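Reviewing the structure listed below.
Only a single protein chain was left out; the remaining protein chains are all shown in position.
So, subunit A:
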Amino acid sequence: MNTNCDHVVDYLNGTLTAEEKQAFEQHLATCADCRELVDAVGELPYLAEPAEPPVGMKSRILANVFEEEPQKQAEPERQVKKEKTVPMVKPKARRSSWAPLIAAVLLLSLLGNAYAFFKLADEQQPATESAFQSIELQPGEAFGGSAKAAIIQEEGSLEVVVQAEQLEQLQGDEVYQIWLLKEGQPVPAGAFTPDADQQGSAYYSMTENTEGWDTIAITREPEAGNETPEGEIVLSSEI
């Protein structure tokens, strides 16, 4: 029995702090003793005498449960509006301005690369095989928005994360389209639309043609899916 085992009573009572709880759950995963104790305690409710549930309880409870759920199902399936979920991610990154981007990467992918990115952003120390570049995009004339991009290059893959704010609202099918350019030749690299807070973000990953990009740009495109830009450039930067 180690000191972690002492926490089992507090764990059952739900009086551990979030951190302690997490630590104990890790312990629980490896300590058969504690798990058996938790499971033995888990048999205690069966001591209860059968009590007849009140009439209509099921429909009341289910109605309340489903009603309580905030409406968020109807959002379009785009790679945007992920920032709302940021607080769920453990705020590990000390560079707070990057936290939403990191969160976006973690949320949008289960890629191994995301971890590398996370570590890089956290420690600000490039690992041997990957490169992390953070870019502040410059707005074009008369464009009020701003954006940051993170480009993570690893052997055989390139990830682009863009986070933009104070965006102008779009009309109709318009999207903000991200492009990577090499000697003036653009390829699409993700798109997003602003949310109610005029923010948007996108994550894009490519495994071919990952090297040699010199420019990143965002255009306001009349529609999603264009292979070459039709709209004007609103934000851009050299890479």
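Note that a residue touches a chain if its C-beta (ideal position, glycine included) is under 8 Å from a C-beta of that chain, and two chains touch if they have at least 3 such contacts; residues count from 1.
The rule is short, and it goes like this: contacts and distances are computed from a predicted model.
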item: Chain excluded from display, named as in UniProt, from "PadR family transcriptional regulator", "Cytochrome c oxidase assembly protein CtaG", "Peptide/nickel transport system ATP-binding protein" or "Sigma-70 family RNA polymerase sigma factor"; value: "Sigma-70 family RNA polymerase sigma factor"
item: Among A:Glu19, A:Asp39, A:Glu183 or A:Glu208, residue touching the chain not depicted; value: A:Asp39
item: Contact set of subunit A toward the excluded chain (per top definition); value: 6, 8-10, 12-14, 25, 28-29, 35-51, 53-54, 57-58, 60-62, 64-66, 68-69, 73
